[in-house]
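Let me begin by handing over the structure; questions about it come next.
For this depiction, one protein chain was excluded, whereas all remaining protein chains were kept in their positions.
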Amino acid sequence: MTQPKKVVLAYSGGLDTSIILKWLQVEYGCEVVTFTADLGQGEELDPARKKAEMLGIKPENIFIEDLREEFVRDFVFPMFRANALYEGLYLLGTSIARPLISKRLVEIAVETGADAISHGATGKGNDQVRFELSAYALNPEITVIAPWRKWDLGSRTRLLEFAEAHQIPIAKNKRGEAPFSVDANLLHTSSEGRVLEDPAEEAPDYVYQRTVNPEDAPDAPEFIEIAFEKGDPVAIDGEPMSPATLLARLNDLGGKHGVGRLDLVENRFVGMKSRGIYETPGGTILLEAHRGIESITLDRGAMHLKDELMPRYAELIYNGFWFSPEREMLQAAIDHSQQHVTGTVRIKLYKGSARTVARWSEHSLYSEAQVTFEEDMGAYDQSDAQGFIQLNGLRLKLLATRNRKFEG
Amino acid sequence: MTQPKKVVLAYSGGLDTSIILKWLQVEYGCEVVTFTADLGQGEELDPARKKAEMLGIKPENIFIEDLREEFVRDFVFPMFRANALYEGLYLLGTSIARPLISKRLVEIAVETGADAISHGATGKGNDQVRFELSAYALNPEITVIAPWRKWDLGSRTRLLEFAEAHQIPIAKNKRGEAPFSVDANLLHTSSEGRVLEDPAEEAPDYVYQRTVNPEDAPDAPEFIEIAFEKGDPVAIDGEPMSPATLLARLNDLGGKHGVGRLDLVENRFVGMKSRGIYETPGGTILLEAHRGIESITLDRGAMHLKDELMPRYAELIYNGFWFSPEREMLQAAIDHSQQHVTGTVRIKLYKGSARTVARWSEHSLYSEAQVTFEEDMGAYDQSDAQGFIQLNGLRLKLLATRNRKFEG
Amino acid sequence: MTQPKKVVLAYSGGLDTSIILKWLQVEYGCEVVTFTADLGQGEELDPARKKAEMLGIKPENIFIEDLREEFVRDFVFPMFRANALYEGLYLLGTSIARPLISKRLVEIAVETGADAISHGATGKGNDQVRFELSAYALNPEITVIAPWRKWDLGSRTRLLEFAEAHQIPIAKNKRGEAPFSVDANLLHTSSEGRVLEDPAEEAPDYVYQRTVNPEDAPDAPEFIEIAFEKGDPVAIDGEPMSPATLLARLNDLGGKHGVGRLDLVENRFVGMKSRGIYETPGGTILLEAHRGIESITLDRGAMHLKDELMPRYAELIYNGFWFSPEREMLQAAIDHSQQHVTGTVRIKLYKGSARTVARWSEHSLYSEAQVTFEEDMGAYDQSDAQGFIQLNGLRLKLLATRNRKFEG
Partner (left out) sequence: MTQPKKVVLAYSGGLDTSIILKWLQVEYGCEVVTFTADLGQGEELDPARKKAEMLGIKPENIFIEDLREEFVRDFVFPMFRANALYEGLYLLGTSIARPLISKRLVEIAVETGADAISHGATGKGNDQVRFELSAYALNPEITVIAPWRKWDLGSRTRLLEFAEAHQIPIAKNKRGEAPFSVDANLLHTSSEGRVLEDPAEEAPDYVYQRTVNPEDAPDAPEFIEIAFEKGDPVAIDGEPMSPATLLARLNDLGGKHGVGRLDLVENRFVGMKSRGIYETPGGTILLEAHRGIESITLDRGAMHLKDELMPRYAELIYNGFWFSPEREMLQAAIDHSQQHVTGTVRIKLYKGSARTVARWSEHSLYSEAQVTFEEDMGAYDQSDAQGFIQLNGLRLKLLATRNRKFEG
């Protein structure tokens, strides 16, 4: 790697990325551009600006942006069209945010004439991979600096020494190590590490930040109606909302009812297993509702193909291949299926669960005439089943006849 | 079809299969053998014997069998090794019982010298397909008689007239039509039809038979520990149990906590959508626990392959292809993966949900040394991630370089 | 089925469909509309018109159309973008023609106010399924009449008696039965039945109609260059051609060199195995060339995903599901991948084979700088491979460590 001249840093304003900021200045003598995005993590962004200024970043090099609508509209919703679950359970809340951050880092690099970008992800996790693969897919010449894989500040003590040596203010509660590590955005909060490292130990209640304990949730269920258009949610209880507003509302509702907690041991792309606590209140409701509306509006062939493609699709996002031809191909297939996924689902929220209890749509494929136990007026000819079974069974009969010849 | 001489009938002892029994005698003048299985549906079998006798069946032609252990050990547990879910949600409780019934029907036909079997499934549903494909796969020469596709007793009135004409006793509460139709076994209870036919209407509470309403479940959570060996559950809270005993215990636990209710619109193999209410309390706990123990004992490659194969596997079972080479091939792959799926999972049951909160195993692949946020003593070399990302990204870089040439 | 009033018949002008024409008139007393399409089967269409007139069809009810360009452009080429092969070998020449015929049958029914369509496919084959599923997908109310499944003219003798009784002229060489049955269009000729029914017997040479025996092909190889744009062939040896013209030219070239013969036992959708002799000279060249151009222009991720989806895609077309959501979803994914599949492939034709010997493209992803055995000037850092292997191997190491604990 040649010496970078100007680096765009994904900057949260926190201690770790402030240390990185300073380290980049010290190590490379380069100009630093900070990029701080509001993805719905629930933190004020103003302090990030002030801190960046204090660390000597020129005002024109400080980028602070509200990406919540783009995040939900162009990343979260397309992913939910696929009913994506990694390893059967994880709603990919962290994975789906990384490509958008990389996209802006790379774009800001062009805007500011920077030749490198930098991020604060460690060398053990998936996020480094997601940041960097996204960046390379968008700009093959970009240099990516991952300080955690390069520097010698591996221990907490060394980090704090560096901070002190460079007059980076350290909040009192950051002196000691946090009991666990957190990532948050509008889709979820994830917690991992330290007190959570033993998967045989139940996660302590103080880990949860976005959802109440189901035991503490209201004793009465709450029913909501989510309206979809072409696979995306557009309204709650009849009130149209923008993507980010709608997801925020679902988060409130889900959080209040203790919906969307997940305690998972998962397989990282870099090869080891890790344990995470995820809270995805709105996303959990959304998955249930999307499955609900698909159940009456999607053809069987389309649904089963989607179900078979889904694990691969989820794996691609988890592994950092959002900006890859194969993810885009799968998205093209999935999006094609959503043309008529329009209608409304009624969901019951209660003490940690979100369940579809009713669904209706002008686009419904459900045919009471076909399925009814009552006289169906010829909608369905039961004698057709005879031929259907005979021809589906023909190869099995031939097989059984053959196999018999070679048995006992 | 040539005239059958002796027919083995899947006989529940209820009104409908009693009518079928009589109809077979009348229509074909043939001898009827009845087969009544205890699959854990929760009904006494003695009345079935008495009723069969009353309808003129010779004692040696009455087969009543307790198949609960075989059902759970050879059908339910192998299926749960796959984490099988049809259309993302359905635990296949009805589908998995049919092949076993067909297997015994075909075997009894051989034992008794019968040339045909018969069942009471209608011409609109999946069960006829499952019964018949299983039968043909096991005995290609067997004749299957499906009265519902043949007779002219399509309406309730005609059925009752036939019953009366042939002196089949009709329980008082069977005069009117049942408000919905039920199938039950040790894995689940399913309800469908009539009052449930409008998917926009919430299912009335009286439909549920095996689970309490979550609102009525205990206010305190209950924790249980399920031990697995090679992919199958073998003990609860340290107490070893036979397969059927274990599943029954899980049903009690789940039912008490309102776990395992599902309101689903699904796609039938015969081509239409139908709406079902499923209660699978034990199975729901089992799926969660099996995923939990796999999460620490199964390698990523094995797990992801399983996840990709699962929808196909579930579809095969749903469609009636249990006894098919492709289901057996998938089973061989799945079973191969379960060698080390041994250990214990702690599950929290509360108000309708069952969640893994801890898991441990001597076979665990989870490595705290690898994943730790603390100093890892060289277990993992963070600099390896650099090359890993570079080579995973190489094709994306080449692609981006190429694509750029052809953009604006 | 209610009595049809007006039926559109897929009419070849041959004896069998002439008998069907008359049978429809006699059986239903209905008006018949004939539809005869030129799909490149290599027969004159004028006789079909004359024969239809002779059988009493009104001029305005005789539809004769040249569909060759539409066939190749909208059906054959999209299918070849997928490199579709059924059961590893069959290029789907018959399967891909049926949806287009059904599409026109259904459209002509609307134009002429007909309420039914009819075809001459037998009850044992795949074509009936393909015709009818296509028709139902395009017009759910259409009635389809399949005389071979209905009439009592099952034997050759009865057919000829019917023809004579109704004054349908019988060509001399049609008195006896043909030694095998043929289907042909611009993509292929297929032969099956009678002399071909024993798969242990080599097909006699007189079966082949479109390709010379490789032994009789020229002793010198011939080289051709096929240019592609976005996945479709557009020129041969620098000469731009329309789709049908190009395929016809490839057929001439392939036929001359004995390319594209296939002797296959395949699995029909209706459940039995059948043996067919296929000649697909142009298509065989096209598949080779398309793979050739993809090899340098398609990213690995896209290619491998295509390869995994292909068998399903081919099966859908074979089974008659061209007009289905799942085929369209797969097509959307495949088409998305073809954006840069542009360039030229050099093919060697010789004695029965067509082999790629060179390929080049401005859109190439092949990087000599990356791959060279020579000094690569830093294009590729070999030390990256270390980390790549370590992290790909990490899970295997953890697995081996675990497994060891439980081995002897």
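The chains carry the letters A, B and C, assigned in the order they are written, with residues numbered from 1 in each.
By definition in this document, a residue touches a chain if its C-beta (ideal position, glycine included) is under 8 Å from a C-beta of that chain, and two chains touch if they have at least 3 such contacts.
Since this is a predicted model, take the numbers as computed values, not measurements.
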Hidden partner chain, touching residue among B:29, B:47, B:240 or B:301: B:301
Which of C:45, C:138, C:170 or C:235 contacts the chain that the document leaves out: C:138
Contacting the left-out chain in the complete assembly, out of C:149, C:175 or C:230: C:149
Option touching the unshown chain, where C:46, C:111 or C:307 are the choices: C:307
Touch residues of chain C, complete complex, unshown partner: 83, 87-89, 122-124, 128-129, 132-133, 136-140, 146, 148-149, 154-155, 181, 193-194, 197-203, 214-215, 219-221, 261, 263-268, 270-275, 291, 295-296, 300, 303-304, 307-308, 310-312, 315, 320, 323-325, 346, 350-353, 355-360, 365-368, 370-375, 380, 382-386, 388-389, 392-393, 396-401, 404
Chain B, residues in touch with the chain not shown (by the definition above): 267, 270-272, 299, 301-302, 304-306, 312, 321, 324-326, 328-330, 332-337, 391-395, 398
Sites on chain A contacted by the missing partner chain, in the whole complex: 299-301, 340, 362-365, 367, 370, 380-381, 383-388, 390-392, 394-396, 398-399, 402-403, 405-406
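As a working rule, only the chains that are shown with their structure count from here on.
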Same or different contact residues where chain B meets its copy chain A, judged by the half mark: same
Intercentroid distance (Cα basis), chain C paired with chain B, Å: 40
Centroid spacing, where centroids are CA-atom means, of chain A and chain B in whole angstrom: 31
Residues within chain C bordering two or more other chains: 299, 301, 391-392, 394-395, 398
